[in-house]
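Excluded from the complex is one protein chain; the other protein chains are retained at their positions.
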Amino acid sequence: MKKIVLLSILILLSIPCCMVKAADAPENLAIRAGRIWTVTDGIITDGVIIIKNGKIQAVRKKPDVPAEIEVLDFSDKDVMPGLIDAHCHIGLSLDIYSEIDETVLAVTPDMQIIDAFNPLADDVKKVLRSGVTTVLLAPGNKNPIGGQTAVVKLFGKKTKDRVLKRAAGVKFSLRDEALMPDRRPTSRAGLLALIREELNNVKAYKEDKPDLRMEVLKSVVDANFPVYISTYTVDEITSAVALVDEYNLNAVLIGAEQGDEIADLIAGRNIPVIYSPLLLFSRDKDLKRVVNMADGGIKVAFSSSAPETSLSDLRTSAITAVKYGLDKEVALKSLTINAAQILGVSKRVGSIQRGKDADLVILNGDPLQPTSTVEMVIINGDIVYQRQKI
Amino acid sequence: MNPVKIEVLINFMENPVVMGHKNIILISSMLLLFTFTSAFGDQGIAIRAGHILTISDNPIENGIILIKGGKIEALGQNVVLPEDVRLIDANDKFVIPGLIDAQSRLFVMDSELDESRTIAPELNILDAIDPFIKEYREVLAQGVTAVCVAPGSHGLIGGRSAVLKLNGSKNIDRMVLKADATVKAAVGMSTGNTSSSLARLEHYSSIREALIATKVYMQTKEKADREMAEYNRKKAEYEKKDSGKETEKKEKPKRPARFRSSPASDVLAQVLRKEIPLQVEAHRVTDILNVLRLADEFGFTLILDKCTEGYLIADEIARRKASVIVGPVSTSFVDMPRLEYRNHDMSNASILSKNGIKTALGVSGRDGASSKFITLAAAMAAANGMDKDAALRAITLTPAEMFGVADRIGSLQVGKDADLVILNGHPLDTQTRVEMVLIEGKVVFERKSQQ
Partner (left out) sequence: MKAYVILLSFLLLMPASAKDEQPEIMAIKAGKILTMSGSPITDGVILIKDGKITDIGTGIEIPEKASVIDAGKKVVMPGLVDASAAPPVRGDLNEEYKEITPTIRISTALDPQSKVLKRIVQTGITTLYISPGWRNVIAGLGAVIKPTGKTPKEMIIKEDAALTLVMSEDSLYGNQIPRSQPPRNFYFRRPTTRMAIIWMLRKSFFDTQEYVKAGEKDDPDLEILASALDDKIPVRLNVRRAINIRTALKLAEEYDFQLILDECTEGYKVAEEIAEKKISVVLGPFYYYPRNLSQYEGREVNWNNAGILTKAGVKVALTSGAQAQSIDLLTATAFAVRHGMPKDEALKAVTITPAEILGVADKVGTLEKGKDADILILSGDPLKVTTRIEKVILNGKTVYKAE
């Protein structure tokens, strides 16, 4: 009897091994490319990237490839790291209007946006096609203290492949949208008083009476848990900086569109900025702001705020910024490694380097030219998108 | 000027010697001022350029464009330059015709774009133009020399559009290249995030009613004109006979009832007579098909505006020989989310043009200043399958043809207006900068070296 049980168990255990096959890319993959934009080590022309078990095993100039390895020949194309959208709201709703704010309460730090994420949503696929492989998911701007952000990849067979950070930080909002006529706060001074009140309450919090909300806020004040503060105007940014100073916050500014007017305040505290989509603006003066901020020493990453704005063009922000004076190298970094560093996932993504995840985008030209198109997207070594010829 | 300098000046002016010679001083100071200004007047201009993209013909390498009286007088590799011509040396640069945004909101404030959801063909966008708006300078600096401005998407028939030049004139009449260029319509537009099928049915029935009423109007008018002509003839006869010798008793002809003209109907009559195209904004497949059927029924010249899902029924559009203005090329240009852009695809323009449909591109952006992104829009269309040359044509000659101004602008050809742009690279390259813009031979923009 025992033998039969043992045998059945063995057979049952062996079945999954046979099932893990099919549409997976091979374990080893080599990509030959005309130009490899590594981001951290310059551009390698006529080089090769070797991928093993979903990681970049090697990236080099010599084109020789070990035997028995599948080769993708893109010798006339450009390869860059998967783009990182440093702030968006995709996969959170089935309808065209996302529900990304829990506005009944103004303070909801215990909510985790990852709980609302649907990786199979349509907008996730659309964003993927534009070359974005990793995103920061965030709540909206309607709560002064919103929920917790998450860093996810847009594809992954297992959760651990997909979710890079379940809780990346807490979203704060100082924008006008956080003011409501029928719920506290109704005014700007009230908004700041509310935030200060909540953060001050942490001092009185006793851990013997566990409170999830207070736990999160405590980690913000005491343990450097990042806060993503959404701001727009100069006064909102100075208010954010005042909060950073008072509570010693580990802050990242989201938007901060008028930040170039007080760039020294932001750069002086090494606060990075996740900038909004450039095409939200049309005046030259506004289009140049992100360039001024980068020149002023601020670390900038681009974001799409999709689907509130558009779904397909994170790269367009970088292209437009270059047109208005942003250094090309800085623009490329702002799409990749800067975002990875700001989000705290640069060990895995953000550049083409040995040891990092094989998240790659293949384009038919310079990634910073609007005439270039994304031809293929690879995540963790798997081909997740390939453009069909019309 | 600090106070000390002002005092010196005042003392100088009050000097009796100066007062005695004030005429000479006046003339010489004017001469001096004149030499400092670069007013070249009507002297001819020639541009020597490395790459001249004419759009209408093959590019000309290392050619010359000769401009006189605001028009292109000669163009080619072997143009003979007259003596007193001002030569602009653009040796390694590109020259293209001034760009045209076919879906612009420049010079019109947002709040003035739309009346309500009605049939109002008599409204004219020119009445909403504010020539003092300054944003046009930033748009001009990106090479756009003309814009097609139309009423918005709320009105079922919103009114008449116009083509304007960005020549900086504060006088609307001098800005207008063509008034009554098209009649703008919009169907199937949603309000908020819903769109009721019943509401949309009403759109079509309203438009059909209006067009049928116009047909009746045209017939009635024609009849009234005939009756009036007949009356005039009889009256002339009656009056003649009256003065002459006595014959049969003649009745005084009765004047026909006065025919009441309707400006709205007159405009729609022009549409039905194919004198003015009907520019219909439609996004979804069902709406586009309905509009095509309207075109079949009434026979007007159709321009499909935006045509977001057109790529799904390209053959139907091609069959009707309708032309299309695609825009926005990317949803980055507009406020999301909108029901209309649910199935937006960046290859739309490419698919339509490959099916032989005359395709123009517009920015269709958030505000007037968005027109500056026209080359970005064209580049994105090229990135998604549209031929680069076709993309460039879609922001120059094609919209000019569609809006009936191709005799003046849209390509570099002898006899056309000298509206052109000098760039330091190919127009679709994002690193290219516009160096100089000319409208009718006058330099209206010149890039300062620091930018």
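Letters A and B mark the chains in the order given here, with residues in each chain numbered from 1 onward.
The rule is short, and it goes like this: contacts are C-beta pairs under 8 Å (C-beta built on N, C-alpha and C of every residue); 3 or more make two chains touch, one makes a residue touch a chain.
It should be emphasised that the depicted structure is a prediction, and the values quoted were computed from it without experimental measurement.
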Quiz item: Per the definition of touch given earlier, which of A:R184, A:R213 or A:R387 contacts the omitted chain?
Solution: A:R184
Practice problem: Please pick, from A:T233, A:N250 or A:Q353, the residue that touches the omitted chain in the full complex. | Solution: A:T233
Quiz item: Of the residues listed, A:V152, A:M214, A:I229 or A:I262, which one is in contact with the missing chain?
Solution: A:I262
Quiz item: Residue-wise, where is chain A in contact with the chain that is not depicted?
Solution: 176, 179, 181-190, 192-193, 196-197, 200, 204, 233-235, 238-239, 242, 261-262, 265
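As a working rule, only the chains that are shown with their structure count from here on.
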Quiz item: Just curious, how far off is chain B from chain A if you go by their C-alpha centres, in Å?
Solution: 42
Quiz item: In their shared complex, at which residues does chain B touch chain A?
Solution: 135, 138, 141, 193, 330-339, 342, 346-347, 350-351, 354, 365-370, 372-373, 376, 379-380, 382-385, 388, 428-431
Exercise. Using the touch definition up top, name the residues of chain A that touch chain B in the complex.
Key: 95-98, 277, 279-280, 282-284, 306-313, 316, 319-320, 322-323, 368-373, 390
